[in-house]
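Note that one protein chain of the assembly has been removed; the remaining protein chains are unaltered in position.
Moving on to chain A:
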Amino acid sequence: MRILTGNDLKTGAVTWWTGSDWSLHVEDAVDVTGSEDEIARREESARRVNAPYAIDATMDEGSPRPSHIKDRVRAIGPTVRPDLTLKPADPDIGNWVI
């Protein structure tokens, strides 16, 4: 599958396209195969996202997992600062990232 990601213009936070809006959580991302360019263009010009791009992902236990490690680090946060990630309480999150 293809999912769409970018950054929030104001805060720089990593966001994911949910089909109707942008979410901080990669679990909310939807497949955009075929329409990624059109959505990216529209959302960027409306300033709802900054620097959007589409990436490959696979479904993993019911939610999308980016295929490349760089996008998985982006999705969660720095592996060396679990306290600053989106899942500070999840001890297994490192396995999802790596």
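FYI, a residue touches a chain if its C-beta (ideal position, glycine included) is under 8 Å from a C-beta of that chain, and two chains touch if they have at least 3 such contacts; residues count from 1.
Just so it is clear, contacts and distances are computed from a predicted model.
Chemist: Not counting the visible chains, the remaining one has a UniProt entry; which protein name from "Transketolase subunit B", "Acetolactate synthase small subunit", "Peptide/nickel transport system ATP-binding protein" or "Sulfite reductase (NADPH) hemoprotein beta-component" does it give?
Modeler: Cross-referencing UniProt, the chain left out corresponds to "Sulfite reductase (NADPH) hemoprotein beta-component".
Chemist: Determine which one of A:V14, A:A29, A:A57 or A:I93 touches the chain that has been left out.
Modeler: A:V14
Chemist: By the contact definition given up top, give the residues of chain A that touch the hidden chain.
Modeler: Interface with the chain not displayed, on the chain A side: 7, 9-14, 44, 47, 50-51, 67-70, 73-74, 77-81, 84.
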